[in-house]
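One protein chain is absent from this view; the other protein chains keep their places.
Chains here go by letter, A and B, matching the order in which they are written, and residues are numbered from 1 within each.
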Amino acid sequence: MTWTWFHRLGSPPYVYRLAGRLTPWFGWVAAVLLLGALYDGLVIAPPDYQQGDGFRIIYVHVPAASLSLMIYTSMAVAAAVGLIWRIKVAHAAAASCAPIGASFTVVALITGSLWGKPMWGTYWVWDPRLTSELLLLFLYLGYMGLRSSFDDLQRADRASAVLAIVGVVNVPIVKYSVVWWNSLHQGSSLSLTGKDTIATPMLVPLLVSILGFTLFFAAILLMRLRAEVLRRERAASWVREALSS
Amino acid sequence: MTHFLHMGGYAAFVWPSYGVMLLAVVLNIIWARSVLARSRTEARRRAAIQGDSE
Partner (left out) sequence: MSQGPSSPLTAARLVIARDLLLAFRRPEQLLQPLAFFVMVTTLFPLSVSPELAQLRAIAPGVLWVAALLAALLALDFLFRDDAQDGTLEQYALSGQSLTWLLLGKTAAHWLLTGVPLSLMAPLMGYTLGVPASAGAGIMLTVALGSLALSFIGSIGAALTLGVRRGGVLLSILILPLAVPILIFGSRATQLAIGGEPYTAPMELLGAIVVLSFTLAPLAAAAAVRISLE
């Protein structure tokens, strides 16, 4: 049962139509979640004991940073699937991830910088987490640059896939840099296994925010995926049908 | 209301942060839509050319 579903995901016309139907769902649910998280985070959540109202940057900074890592990982996985099983749709998905991931990385760096100034006294410090997040941005840009330097789309897909996979080593470095090194950046407040160190009324808008941005990413990804799928389908007749609808 | 905008003195940092995120959200939407629209036009054009040559 599951394998037919997986095979259908490799079919461009199926993906094109499915993506088209799913995009508005993801988009609107994301909008509702984000507006809710916005109100909760800015108005309802109590000010922090140490950071006052400044801590509210957390509701944009942490989702941006989490998403920058999650998107890169997805991109690398999609690239690997495309490379190993030679599935065009997977390459299309990887290509679609990159600009979105890069934009979230930029947001993470800027919001982090704006949070650092009042809290640490400086807009930037070369500590492991900030440095590796900056490197993540360079990896995204390098990936997009490598793609655009090839005329042949297939070669662009496969070469950039190798780069994406090699670069994924940076993701655990960003994530665990606060554990491995003495970093100025604070340690993890969220944990999948242990107890969270953040108070619940402050935690809820953060989780909703992360979920909302994830769904937002999905919606944008699906839009870009449809565009990439169309690019890769040269002579297919389904394209004519799909576009006239 | 002013207390809200003031953000406990951190307004200069909090509001630009939210602004940057909002900008990123809006730009992502616009950019993705334009990329999709362009590829649809391209694909339609390609399909029309093939239709003529058949």
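The rule we apply is simple: a contact is a pair of C-beta atoms (placed from the backbone, for glycine too) under 8 Å apart; a residue touches a chain by one contact, two chains touch by 3 or more.
Every value quoted in this text rests on a predicted model; they were computed, and no experiment measured them.
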Touching the missing chain are A
Tell me which of A:V77, A:V106, A:L146 or A:L184 is the one touching the absent chain. A:L146
Which residue among A:M119, A:I165 or A:L243 touches the omitted chain? A:I165
Those residues of chain A which, in the complete complex, touch the missing chain: 83, 131, 135-136, 138-139, 141-142, 145-146, 149-150, 154-155, 158-159, 162-163, 165-167, 170, 173
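Here, only the chains that are shown with their structure count from here on.
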Centre-of-Cα separation between chain B and chain A, whole angstrom: 15
Report the residues of chain B in contact with chain A in the complex, numbered from low to high. 4, 6-10, 13-14, 16-18, 20-21, 24-25, 27-29, 31-33, 35-36, 38-40, 42-44, 46-47, 50-51
Partner chain B, residues of chain A touching it in the complex: 42-43, 47, 51-54, 56-57, 60-61, 64, 99-100, 103-104, 106-107, 110-111, 114-115, 117-118, 216, 220, 223-224, 226-228, 230-231, 233-235, 239-240, 243
